[in-house]
Each structure stands twice: as structure tokens, then as C-alpha cells.
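Just one protein chain is left out here, and the rest sit where they should.
Naming follows writing order (A, B and C), and every chain is counted from residue 1.
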Amino acid sequence: MKGSFKAKVISKRFLSDDVFLLKLREPIIAEESLPGQFVNLRCSSIYEPLLRRPLSIYDVEEDNFLLLIRIIGKGTKLLSLVREGDELDVLGPLGNPFPYRMYKNPLLVAGGIGIAPLHFLLKKLSFPILLFGARSKSELYGLEDLTKIARVIPFTEDGSEGERGLVTTRLKEFLKGHDVIFACGPMGMLREVVTIAKDVGVPSYISLEERMACGFGACLGCAVKTKKGYKMVCKDGPVMPGEEVII
Amino acid sequence: MKGSFKAKVISKRFLSDDVFLLKLREPIIAEESLPGQFVNLRCSSIYEPLLRRPLSIYDVEEDNFLLLIRIIGKGTKLLSLVREGDELDVLGPLGNPFPYRMYKNPLLVAGGIGIAPLHFLLKKLSFPILLFGARSKSELYGLEDLTKIARVIPFTEDGSEGERGLVTTRLKEFLKGHDVIFACGPMGMLREVVTIAKDVGVPSYISLEERMACGFGACLGCAVKTKKGYKMVCKDGPVMPGEEVII
Amino acid sequence: MKLSIQLGNLVLENPIIIASGVFSPDSASYFPIEAIGAIITKTVTPRPREGNPPPRLLETAAGLINSIGLQNVGIERFIEEELPRYMELGVPIIVSISGETEADFPLMAERLRGKGIAGIELNLSCPNVQRGGMHFGRDAETVFRIVREVKDASSLWVMPKLTPQARDIVETALAGEEGGADAISLVNTFLAMAIDIRARSSRLGTLMGGLSGPAIKPIALRMVYEVARAVRIPVVGCGGIMNAEDALEFLIAGASAVEIGTACLINPSIPAEILDGIRKFMEEEGIDDIRELIGSLKIKPLDI
Partner (left out) sequence: MKLSIQLGNLVLENPIIIASGVFSPDSASYFPIEAIGAIITKTVTPRPREGNPPPRLLETAAGLINSIGLQNVGIERFIEEELPRYMELGVPIIVSISGETEADFPLMAERLRGKGIAGIELNLSCPNVQRGGMHFGRDAETVFRIVREVKDASSLWVMPKLTPQARDIVETALAGEEGGADAISLVNTFLAMAIDIRARSSRLGTLMGGLSGPAIKPIALRMVYEVARAVRIPVVGCGGIMNAEDALEFLIAGASAVEIGTACLINPSIPAEILDGIRKFMEEEGIDDIRELIGSLKIKPLDI
């Protein structure tokens, strides 16, 4: 039985006012996780919030795994208050990873907090290239560390770091020589990525978000429309072929 | 308008595994509180627990007031987790105090956590005498400090401190020369106190507990049966004449 | 910014109404009176009622069960002692009444004529002694009759308050409208239970109580939407409203005003906070008149 785990909080580090890195200890999750997969986390032991919260695996370090979390509501707020030594109830790893072994020369595209699953992916690739966009410099989470493990081309809407503009503006150019796109970020960005990938004739895989209850395919709650009917983000995704999803 | 206050947590100190002293800063509450009154406290900003929690005022120190809290459920558990500098939403002071100015030589009787309002009362009296009972020594909260401000006669059921037995066993004896009893503790103890007081013909005032919603007399939820019909513990009490209450 | 709303010929300065059972003149000093559109009194009955045995309250997940048992001094003492103190507040006062039999309602309404009150709310969530204790509000026909008799007996503004235990909440609302109601309010509490598993008995002094609070909000909102869509008279929404966002949901669903119950017990200054929140929302959204919001819910084609 794939039960949930009690993962111990090893450390918590804020990267900005509302984004933090949480390191949790759970050997099995650390062992089994692949880039693009996520965990489903309880934020409290009471009934508010009632549901778990899905969070991508940001990294794995020995027996630990890391999450990059942006505070947007009460669940993530509660998570931001955990202390070293606390235990969190975690279900995972869940979902399907990026099919990175099937391709030779992927281009990675991240928008803001969408860097989470791609960070983990980067570490599995040999000569990774990442286009990383955000509104401004402060939202290019972990940029410095990223440059150590990948060629990173940053974009900011306000020009405070890298090129001014959206991460997709020069995507077509950058795509040359790549045989696939792996992307995660806001819906608008993903839509643009998929359109460009189709234009160029390169496959794309995007990591999607949808509200979830179970996270393991039981409730049929996290539906996303695809050319083959509704698919479940938690079980059929979160990584899905860009050509299939209707977004 | 008597709104609620944001009281700042000054300190938190555990007296036992499940009982702690909380010092909160709020000048108006500190200024206005009288022994026997209580505050009604929100334990979280979300809807669980939904209601405030009533807690007696244990002491007042300059701009601060103190609460002696025993962890029994989720509300008090949450309170036990507050940290220095946190702010708590407090309504109060509420309810009626012990009518201590009307009597010359009161005898105080406390059972366990029931010491909370009596501690504050002790400090207002000249030569206070307190019978303080509990199951065992560890539940005679703050005994040492109490002995500095009052003549304390401790009772424990297991004999681990003071006399072995219930606080009410020798109440009749101790009553001699006193013109009133002020008591707070478990229902069984209060019942016994009232019976003895009646026997002896001495008035008694007991501090009652009942589940509360508002704490200020609006919901009629905290009813207790009295000879004059239902009274509200929050508004007509929590301190009530022992002869009137039907318990 | 226009916050004033109309419930038939009753005009309120703002749509925030204190629900029945969470306010008393004695506790007025805890409430931001100036921010309140109207106050509904605790329900009054023909004779005094001592109320239910304790415990009368129980907290549940995001909810509160109460079993107060309509404790009140009866209409005569109410008119003499309590009503004047309500009237002093300078806020429109709506008197909530309930009877043991259908005939009690018009008689009580008559007694309330000429007292300067803004109107009457009919609490129909109480047992009809003549019909085996079935709540008045279960049946549309009963509601129709009570409303009509009350309207016949007095010229007062009348608003039946529907119970979620109604066999059909929309039918019941329509019956109230047909009976001549000036507005409809809903919902009262949901009949609920909680059991002490060790004692194998109710955790309340009575077997059942009424559930209120955030737990019921999504159901109450749905009922308000259904009723507002069906009737032509104004609807007052109630059930689990804890903040401005909740209140706005009810307005958008079709309520012309909202009643705040449980939230007042937890935080009596909430009416002012909700009103502020509504003001801020209107500012942000560029809405000048609150009436633009009422019933502004957009329905997708699929939903009809």
C-alpha cells in the first residue's frame, strides 16, 4: 500500500517575501521521485484547509527532497510557518515525470514559480539550457544557483535582469537545434509555448496545474480538456504533451 | 463601542506539561479587569476553531494581563503554540467579578485550574486564606508563588503535597470565622462547597463554566439553571451566588 | 457611493442586517450600531419561554449548533421592556416573531402595530404545536396562510424567514410572495445533531439543534440563488456570512441585503468590517451603486 509519509522538516529558507524552500526528509520519496512529479501535502491537522496541497519536487538531496513554495493562500501560509523538526503528512511522489530520457537536446522554459519542477529536471540533464522569465528580478527564484548547473537565459518584464520582455518572445530563435520543449509556468506562457512549438514542429511537454483533491486519480476532480477528452492532471499529468492539451 | 483588542503576546511559560501562563499586553484590559472576570479569545484567524475561548484573568501586571491555560482541546492547543510578539484577538474584560468588597473575611477554595480567577482575587485581599486542592502536587499550579501572597492550605488526592484528600473534606472546619466563600473548580467540588456553605449558613460565590459563543450576553447560549430560571454564565456570571445556582 | 437598498417599501441605509438571535439591547455596546442597516430582534413568542436545558451550544467543523429554545420574555414584556430599548438605537428594528399555532402569528403582528418598528420577520423554523411539532416552514401552504393572515392583520412590512428544512424552498418562497410578503429571508439554521459517543447521548441539552456558520454557507448561497431567481420580491440572504466576500457572494447571487448571525457572536464589530469591505470592493470594481451588484451573477449557457 502506498500510504502517506510523515516527512520531517529539515530546513526552511526564504528566497523572497513570499517564496521559500522547504527541505523535507523522507528517504522513499527522495529515492523514487523523478523530475515533473509532485507531492500532495497536508498543511494542518485540522479541517481547514481540508485538502492537501500539490507541490512539485524542486530537488532531491540524499534522503531529503525540496519544495519551492509560493505563499498564495491559507495552505501555503501555514506551510510557511512550519519549523525545523515538525512533521508533515506527505503523499507521493505522484504523477508522471517529464519524458526527458526520450530526447537528446531539450530546451527548458520556466515562468516564475514554474521553475520548481524544471530545477529538478535540469539536474538530470547534461547540457541544459533554460529560458527563465518572470515579472522582475526578484521573481527569478534561485537564479544564481541555476547558473551553476545550466546555461540560463533570464527574461524580465521590467528589464531588471536579463532581457526585457516575455520568456516566449525569442523562443523560436532559441528553439533551433532542440528536439523538445519542457515548460512550466503560468497558463498564458504555456499557451504561447505550445503554439510556437507546434509552429516549429517540435514536441512540447508542459506541466499543468488544476485544483486537486486526491492527487492519485481517484476523484476525477483535476480534469483538463485534451484532444482525447478529459484527462486528470494528477494521474495523466501533470506533465502532458502540449499538442494534446486544449488550454 | 466595546470592540475586541489585539493583545500582544509578551511571554509564555509552562507550569506543567499541559498548563501554561500567557502574558498579554493590553492596557485597557489590564486597567479594567476585576477578579472573576474573563476574556474571550480567538485561537486562530481561520474558522477552526470557530468560536472564541473564555479564559479567566489570572493576574494583571501594569499594562499586561495574564492567563493560566490548560490544554484540553484544539483551541487551547493552538494557544499553547503562540510565540512572543504574536497578536491575539481578545474581547474583554467580560462578566461579573467576585463581590469581594462586600465581605470582610472570605475563604477561597480552588480546585486545579480553578485557581486562575482566585489567584487574581487573592492579590486584592488583605489576609487571604486559600484551600487549594488537586489530584496531585503537579496540578497545584503556581503553589510556591501563591504561598508568598496568601496562607495556602494544599490538598492532594494522592497525598503528594499537603493533606491527602479533597479540598472540601475539612471545609467546614476552615470556614469558622469566615463570612463568605469564593470558589472555582470542577463541578463536583463546587456542588460540595455550596452544600457546605448552605449548611453552615455562609454565603458562597462560585465561578461557573459553560460553553460560550459570544461571551457578552447576546446569544443566550451559556445558560445555567438557577432558582430564578436560566441565567447566562457570561453576563450574569461567571461568578454566581452558590445558593441560586441549580447544579 | 450608494449603499442604500430597498426591500419593498423598507429602505435601508446599507444591506447589513443583524440576524435574529445574536443581538440584545444589553449587548448593544459591543456592536458598531452606525454601520448596521437594520437589526432583527431575537424571536419573540406569545408567551414567555424559558429556553432549552444546557448545553445549548456545540462547535462543529466550521459550524455552530445551537439549541437555545427561543428563550424570551414573551410578546407583552417584550413590547413593554425590550422594544423601547431596541428603538433607542436609531436603527430600523425588525421584530422576529413565532407562534405555537398559526393563529398566534397574526395576533402578535397586531400587537406590534403602531410601535414604530420597521417590520416583522416570521420565524417559521419552530414547531407547530397543532401539527405534531412539524415546523411551520416545512410546507408551502402553511407559509402562504401565515403570511396572508399576518398581512391581513396589520399593515406592517412582513418578511417570512424560510427554513432549509422546507420540502421545497422555492415553492415555499413563492407561497410567501403570493401570501403578500414584502420580502423573503433565508436561511435559518439546518437541523443537526452531535453525539457523545461515550455517553451515547446528544451532546446538546436537546436531541437536535440548528447548524449555522461557515459550514452551511455554500448550501445557503445556493438556496438564496434559487429563491432570488424565482420570486419578484426582494430576498435577504443569510447563512455563514463571515466577511465582505461572503456578503458579496450573496448579493451577486440575488440577495438585496444580508443577515449576519454567527459571525456577530465571534466578532460583534463584523458588520462594520463587512460594510468597509463592500465599499472597498465597489471602489476597486468601479461600482457606484450597490444595486448594480444585486443578482449580477453571470450564468454560463451550460448551466440553464
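Side notes on the structure shown:
Here is the rule we go by: a residue touches a chain if its C-beta (ideal position, glycine included) is under 8 Å from a C-beta of that chain, and two chains touch if they have at least 3 such contacts.
Since this is a predicted model, take the numbers as computed values, not measurements.
Although it is left out of the displayed model, the omitted chain contacts the following shown chains in the full complex: A, B, C.
Touch with the chain that is not drawn comes from one residue among C:Arg145, C:Arg222 or C:Arg291, which is C:Arg222.
Among C:Leu248, C:Leu275 or C:Ile290, only C:Leu248 touches the chain left out of the display. For the chain missing from the display, the contacting residue among C:Gly37, C:Gly51 or C:Pro214 is C:Pro214, taking the whole complex into account. When the full complex is taken into account, the listed residue touching the unshown chain is C:Asp168, out of C:Glu50, C:Glu88, C:Glu141 or C:Asp168.
Taking the complete complex into account, residues 1-4, 42, 47-52, 89, 91, 210-214, 216-225, 229-230, 235 of chain A touch the chain not shown. Taking the complete complex into account, residues 53, 60-63, 65, 167-168, 190-195, 197-202, 206-208, 211, 213-219, 221-222, 225, 240, 245, 248-249, 252-253, 281, 285, 296-300, 302-303 of chain C touch the chain not shown.
Mapped onto chain B, the footprint of the missing chain covers residues 47-48.
As a convention for this text, only the chains that are shown with their structure count from here on.
Computed centre separation for the pair chain A/chain B is 53 angstrom, with centres defined by C-alpha atoms. Averaging C-alpha coordinates per chain places the centre of chain B 36 Å away from that of chain C.
In chain B, the residues that touch at least two other chains are 47-48. Multi-chain contact residues, meaning those touching two or more other chains, occur in chain C at positions 61-62.
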